[in-house]
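Worksheet: the structure to be examined is printed underneath.
With one protein chain removed, the remaining protein chains of the complex are shown where they sit.
For reference, chains read A and B in written order, and residue numbers begin at 1 within each chain.
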Amino acid sequence: MKWRALVPAVLLVIATFIGSRLSPKFLDFHFLLDRSTLVMETGLIALGMTFVMICGEIDLSVASNMVLTGCVTAKLLEKGWGIPAGVAFACLMGTGLGFLNGLLTAKLKLPSFLVTLGTMAAYRGAAQAMMGPDSVKLPKGFVNLDESYVLGIPWPVMIFLVIAVITAIVLHQTVFGRWAFSTGTNESASRYSGIPTDRVKILVFALTGLMCGIGSCMLTSRLGVARYDLANGAELDAITVVAVGGTSIFGGSGTMLGTILSLFLIDIMRSAMGVANMKAEYQLTAIGSLLILSVLAMNLGGKIRLSKRSSAGAT
Amino acid sequence: MERRSCTVEAADITVTFSGVDVLKSVSLELKPGEIHAITGENGAGKSSLAKVIAGVYRPRLGRILLDGEEISFKNPREALRHGIALIHQEPLTLPDLDIAENIFAGHHLVKAGLVDWRSLYARADALLAELGVTLDPHAKVGTLSVAQQQMVELASALSQDAMVWIFDETTAPLTPKEVEELFKVMRALKERGCAIAMVTHHLEELFLISDRITVLRDGEKVAEKATAETNISEIVQLMVGRELSSEKLHAESGSAAAPFLAVHNLSGPGFHDVSLDVRPGEVVCLSGLVGSGRTEFARALFGITRATAGSIQLGGAEVMITSPRAAKQMGIALVPEDRQHDGLLMPQAIAFNATLARLSKLCRSGWLNRKKLEQASMGYAERLRLAYRGQDQPVMELSGGNQQKVVISKWLMTEPKLLILDEPTRGVDVGAKHEVHKLIREQAEQGLAVLMISSDLPEVLALSDRILVMHAGTVVAEIEGKSATQEQVMFAATGQGAA
Partner (left out) sequence: MKLGLREWLALTFVVLVCLFAGLKDPRFFGPKSIDSILLWLPLITVVAMGEMLVIVTREIDISVGSMLGFTGIAVGLMFKANPHLSVPVAILAGLGVGLLLGFVNGALVTWGKISSLIVTIGTLAGFRGLSFLVSKGDEIDSSMVPDSLTSLSTKGIHVGHVTISVLLIIALVVAVITALFLRFARLGRDIYAMGNNPQAAYLRGISPNKITMFVFCVAGALGGLAGVMYAARFGFVNPGSAGQGFELTVIAAVAIGGVKLMGGSGSVFGVLMGCLLLSCINVALSVLGIDANWQLLAYGLVILAAILLDAMATKWHTRKAAA
């Protein structure tokens, strides 16, 4: 099923080409890197969401998780916690909130769509109840991570790339990753094979939560403030990235590479539209259409392959 | 509209699934006012025959005639429109809706374009009364028993003036009293001039109610008899007269080892008071009819459901089996009955499937060693003589027999001490069947304790060292494998007492 990652790869090349016709900046690596710092939280979440969707589940609460974690962490930092402690706390808290989603989904056998719809409101609601309309400023040492570089690459991008490689390895090269594919392909048969499917599900939700925790640090560091209404709709962005990257919403198939390519594809599309003076809001239509068209294309591709296969099988 | 009685004739019906003929040129006539029983062993094709007449399957060859006129149905809906109703074993209901709606869904009574609830309920009441059941048409169907749900389905067919009724193993989930109720209804339908077909393997039932009996064996019609002119033992003879084509594969001598598995008075969902033991090197077969509690017993042994009473000993130590994972760690393997749903990840590759249960042992560090996995999978593929293109081939492209081999290799790879196989050769063609049998015997010879559930009598007789027959949830007979006959097993399985 690796061919599904081809769709975003081809589109990425096309988008870069079109972008370069609009502005030579698209051939400037640094311009692209700097721009992409804006979407690295979404990228991190999409990495976790890839696991969740491969398991046949979905997590709508990611943006809310990220915001609640960010707000609580900001408050703690304001109270004088050290930055390392704050970051560690954010990771833990994000993981915990994700874990709760997994627990409700796996143990109560509830559809994750509903569970996370509830926690999506509850997590952001808790952030709002705690913060009100105020914003909390983050301490000096914490902010502007996106403007510092390592090996010529902005820190958030570096962190994303490292985690992307790790998650890709976990998904495709470890026993746990196999279990995730197996659970999403056929939960019953996986259970019959002695795979702890409930634990796998809880873990992928917790992993997504961890990504939200790390993402919350990146987000608040870039913006310098924490507010309850940040990252509105980021869950839909993340799902879009994963779905365009070729991961099926029904579980059992997908690649981390597809997700990564699709993240940069959407980012470059956005940049290109920005360069072409398209307003951010118009871009929504383009992204929405991209989602539907690429899933349609992949459905169609699957059908063609299937019919090829059955005609080959008949002979 | 009042429909007239009609005759249905199925002429020279051949049905083929993935290259295998499950029905071979079978003819059958259902006449008004007659109850025609279709019987045969599991897998003889009786259900397929019923489903062809009711429009679920389409025959490859042959014709269906309704009052002499050829008809062909795309689906069961069209069949029902022609007055042919199929009553399932497990009724397909709308659980959150009430009885009246379940009767009329899809053909609600309307007046001036609006659903006419008053006459809907009145009509539902009348239909239920006609069937002689007292049910409130306002009751939600999800709260009813299976027998009551069947009555609702009967009422639904009745509301569409069905004149041909096909009962497909309808009595299987019912208690004896409920069966009596159902028979009353069937007799009433017969009085009305309906033509009735009844698929069953419960022989007593068939003698209680039918007028005519057709016996199928291996997809072929072997006899049609008037019920009054035959008896149970003749029907049993006809049912089991299959050729024992496969060579005998019994153990050379009885196993003297201490039992690996010993079960005492185990009870659980669907079975009760089962006691048995299986020794290393021995193939023990659980025989019996579908629904006799065999699969349920195996599921409890494998930790999918929990036993409620009794004890399980493995290698002499008493154990609690709480999950398939726990069972696997104790050395138990289960090749499940429903291969597609519980056995395989159909879209995934052969190597993926074959190594799934052994993954954490083969890759101790947690890293996938694809080469090692593929080698392990290939090793078993060779041993099991799997026919495949490549290890990355999705299992859904394999034939039934080869799919089963993948499931078996998945479990052999865990190096189990007890191998439970539930209908290991269902949907497997004849050639591959024999290979699977040899494989099972080989495993036993290597010291594995094998517990096999099978409805295929020749298979049971060819392979097992001991045969335990289950009936109505418990073991009713134990028969020596070498000397057993099909009649012996079938008599015990139908509750006639051990012969």
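Just so we're on the same page, a residue touches a chain if its C-beta (ideal position, glycine included) is under 8 Å from a C-beta of that chain, and two chains touch if they have at least 3 such contacts.
Because the structure is predicted, anything quoted here is derived from the model rather than measured.
Remark: the absent chain touches shown chains A, B in the intact complex. Residue in contact with the omitted chain (choice from A:Leu76, A:Leu117, A:Val143 or A:Ala276): A:Leu117. Counting over the whole complex, chain A has residues 58, 108-111, 113-115, 117-126, 128-129, 131-133, 228, 232, 236, 239-240, 243, 249-250, 279, 281-289, 291-292, 295-296, 299 touching the chain that is not drawn. Against the chain not displayed here, chain B makes contact via residues 75-77, 92-97, 101, 105-108, 110, 113-115, 117, 142-143.
The rule is simple: only the chains that are shown with their structure count from here on.
Per-chain Cα centroids separate chain A from chain B by 45 Å.
If you check the complex, the residues on chain B that touch chain A are 302, 304, 323-325, 327-329, 334, 336, 341-348, 352, 356-357, 359-360, 363, 366-368, 397, 410.
The touching residues of chain A, counted against chain B in their complex, run 1, 172-179, 181-182, 185-186, 188-196, 252-253, 309, 313.
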